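Below is one structure. I have some questions about it.
For this view, one protein chain was removed and the others were kept in their places.
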């Protein structure tokens, strides 16, 4: 099976779809308010039968948004961003009965065994991941040139020397087109660059350094005084790590603020919904997402990412979403929030990233 | 041991403390920027030897903040809230060498066994919790009248009928002086009130309801149209649940926005640092905190909460912090972020809260 | 839905089943060796079309065993217990093609939602358990008189005062017809009876007692000298706990030895396969199983327990299997080893058992 699978559009020329009515459009009653019975999108390909245009594929989708129609084209928008009067698709059936078709089966999938009695129907830490890795290597090599690889990082990867080096290597070698994280990842990465520690613990030998609990505060303070992460890196003469690699190679990043933050660092977006909007820009372009060691950001971005992408030439390709986490709960929670197609690799982020880099750098 | 333990102040009248110099104060060089070598606070009682005033206890503390001095009194402030010229305590020793004394041992504690070889030195899910529960019952009965009980809730408690009822009962009977949560807890609670489901799953019998994935969106949409949670409860005629109990009994709550949010509901604070400021108001008053099934909010609030409180009459009492979670990792992470005194009860939030309510309602 | 659900036998009078051939029987080639292409049983109801007798239901089943036929009746047996010449059912199809029919759908089940896009398709710690508890209360009240309730216990329940008391109460009040555990559960329970500790830690207040690491060794030593658990309880004058309740009320128990054991206590079965045989006796009678805080014993017994039981009057009822554990992994692993029908309640065994006892004792 080629991981870049072929897409099969729905059979719109056959019943019942060829007989579907056009979708009903209702204006938004006020700014930020959807009309009654609005259609909420999934992250699957969704088609709307538009009067005068026929079945039209949304150019991208996301969970729990609405579809706004304008001159024959569709825009998938969060309800909070609606303007009064926007024409919103209404209807809650998904098989064409109201001119809406949700298409989860466009890409070929594994077939379930027909046996009545089977073992190992659930993915766990004991699931074999050799193939997942091989798929991932192939996908990343492909998407380095022909896609957009988005990394969603919790702080763990910055706490360990080898994994931090590996992430830096991946960024420097074109395997990262955008980085999404929080204030903590950036802070700990800068602390590692400046002091060789993470929250005061040596990132190589695990020693707790005296007064190490000041390190991240001093980094934040100096970065705030410098005015930007870029300026701080320069002033402090720092030349390694994740943030440095992003700045050096002009890789865009979004640092979303949270209630846990110290500081924050300059550039962190404090408003959650402004941060969503910034992340969504990358969701629209993503072809492969790797979300690692962060439940919050993984689910947040999982909600935003379509399961497909329409290329410039009109072909439809899958968007791959990998979640790397230590617990079945995190992977299940992501699935329970609607991203059932995400592939889980249950392991420590440190090993995962070192593994990846070992294979991709050759 | 009485859980409301007696506080022993440091021996300031004896060497070496009686010989400590006064603390050095340096003005903040700019808004939001601390001076070099600023002293960062812990959540333990901290004393500063002020010229002309002597050893002075900070009225409350929090992790990773600075101490601003004004006319003999101390204020513990996040660095981002500094104004240029504020006089900040400087110095990084903690035993009086620079006029700063951190006092983690003011309350009596368990004594470690002297045996060289012991079992069970670490807290896990197998640790016996009978005493923790009994302590908690006693503390909550005491603090209902004489303290401020703050609940920090992840969404889990609203997904289950019995636990949601229990939480409602605790609020209605005076066991909650403030509630801190996110958009999800409130949304799921309102969905349960309106539809009897949580993200479309019946909160009693686990059935997935047809089109249930619209429920939370419809609730959010209606609440946004209503303009406030209170107005929505009234318009929709809803009379049960956590949010209803808060509104009915005028219990203050803070709903902090996050990048995972749908909506958000009206009243959710989108800016992470404005949300921190709102939460901090409750941290200053808290005498007992129960943080349940939320790593993000537990650590965020754990950072803000002092380990002690100075009563109106000047006595110092402990602030109790319980974290209720399913994984050792969450409890360890809270400790690794500085809240080592937090007591973990490792269990499902559903059982915990039902247990609590069964015992406290009688 | 009544938890004691009505069983629907397969439609043997209709095609294709009415046209099925008789099953093929092949003698075992040697002691402990099954013939080629032997049919391996599941824990579902299994029927064999016997020449001269027609479709015959196995009186009970288990995973990964073989069916031995003798004079028109079926016996489900572990391959290691075969005798050379035993007539074994052969064939690996399960829909009647070779005279074998596996019937997993005899009891009504929850129906999956037809929506293409749903949340919460997977069971996790956030799944609502109110109904599971209510079902369990009802089932246990029923089976106290009309069934056989088997408890499978890891040591955790004996480490905590309240939960140990609760388990004792359940046994003393008829809610336990058999107890399956290991050397550790019994040892820790006896240590609690004798010293009030578990591995040296006070089971109420968590204190580590000086020289407490000798407690379990002294208990084991004294019990071995006494010759049996019963004799030890008497000699030491112990009158509480789980083992005491079993002895007092003549509840049978199986203590299976393991490589982790100290001692072992007298009565522990050191040979794993002799222990399996002893456990299997209880599996055959079980109507409800509660496996708590033990992955090893839960999966071992899960393999042995049929999903149904044929009552004396010939009616077929379900056997309920609850697994109580803190991690999704344990529940998933049980499912991945074939016990997919087991219901998981993800919580701490301490709270679970206290909860149960609070509800059942009234």
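A, B and C label the chains in the order they appear, each numbered from 1.
One rule holds in what follows: contacts are C-beta pairs under 8 Å (C-beta built on N, C-alpha and C of every residue); 3 or more make two chains touch, one makes a residue touch a chain.
Nothing here was measured: the structure is a model prediction, and the numbers come from that model.
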* Asked: Looking at the whole complex, which of C:48, C:251, C:279 or C:360 touches the chain that is not displayed?
  -> C:279
* Structure fact -> Among B:62, B:120 or B:244, contact with the omitted chain is made only by B:120
* Interface with the undisplayed chain - residues on chain C -> 29-30, 32-34, 38, 40, 64, 79-80, 92, 199, 211, 213-214, 217, 220-221, 224-225, 256-264, 270-276, 279, 295-297, 299-300, 303, 326-327, 329, 336-338
* To do: Please give every residue of chain B in contact with the chain that is not shown.
  => 42, 44, 94, 102, 104, 115-117, 119-126, 327-329, 332-333, 335-338, 340
* Asked: For chain A, which residues lie in contact with the unshown chain of the complex?
  -> 110, 112-115, 117-121, 125-133, 155-156, 159-163, 198-213, 326-327, 346-348, 350-352, 354-355, 358
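Everything below uses one rule, namely that only the chains that are shown with their structure count from here on.
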* Structure fact -> Expressed in whole Å, how far the mean CA point of chain B lies from that of chain C is 42
* chain A-chain B separation of Cα centroids, rounded to whole Å -> 30
* Could you grab the centroid distance between chain A and chain C? Build each centroid from C-alpha atoms only and quote it in angstrom. => 43
* Structure fact -> The positions of chain C in contact with two or more other chains are 115, 117, 119-121, 125-126, 327
